[in-house]
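Shown next, in C-alpha cells, is the structure this report addresses.
Only one protein chain is missing from this complex, and each of the others stays in its spot.
After this line comes subunit A, so read on.
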Amino acid sequence: MSSFTPANTPRTKTTRRVLAVASGGGHWVQLLRLRPAFAGAEIHYATVDAGARSTVAPAPVYVYPDANKDTKLRLIASTLALAVIMLRVRPHVVISTGAAGGYLAIRLARLMGARTVFIDSIANTRQLSVSGRLAQKAADLVLSQWPTVAAASGAQYRGAVL
C-alpha cells in the first residue's frame, strides 16, 4: 500500500484535465480514496451533494441531480446537467465510481473524445452493478474490485479501494 508514490508525476509536460464523477454515499467515499492517483492532473469533481465541496477544496465541484434507473425523469435531468458540466470542463479523462450518473458521464465523455474508466463499487461482491454492465459498452476500462466478479464479467481487476 505504501509503495505508491505520486511524486513521479507528471511524466510529460502536457497537462491532463480529469473529471471525477460519483453519486453520494459510498460511491463518493470510494472516489475520495483514489485521490492520490490524481496528483499532477487538473482535477474537477462532479457529484450529487454540494456539501462535498469542502472535502476536496480548492478543486472545483459541479453538482448534478441524483437519479437511478427507477427515476426516469431525474435521469434525463442528470444527463442534461452532466452534459453542461462536460462542456464546461472539457476533460481529457473521465473517472467514475458510479452509479447511474457515472455511467451517463462516461457516455457523454465518449462523445467528446475523452478517455473513460469506470470503477464498480466494492459493494458489488457477486456481480457488476447495472451501471457497471452498461459502462462495459461505453468505457475504455471497467474495473471490478473483486477478482471473481472481474473474471465472470469481463471487467478487469486491479486492486480495490480498501
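Convention: a residue touches a chain if its C-beta (ideal position, glycine included) is under 8 Å from a C-beta of that chain, and two chains touch if they have at least 3 such contacts; residues count from 1.
We adopt the following convention: contacts and distances are computed from a predicted model.
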- Choose one: "ATP phosphoribosyltransferase", "UDP-N-acetylglucosamine transferase subunit ALG13", "Carbohydrate ABC transporter membrane protein 2 (CUT1 family)" or "Na+/H+ antiporter subunit B". The correct choice is the protein name in UniProt for the chain not shown. "UDP-N-acetylglucosamine transferase subunit ALG13"
- Hidden partner interface residues of subunit A, rising order: 1-4, 6, 9-12, 14-18, 24-30, 32-41, 49, 51-52, 54-55, 69-70, 72, 75-76, 78-80, 83, 92-93, 95, 100, 103-104, 107-108, 111-113, 115, 117, 119, 121-126, 130-131, 133-134, 137, 140-141, 143, 145-146, 158-162
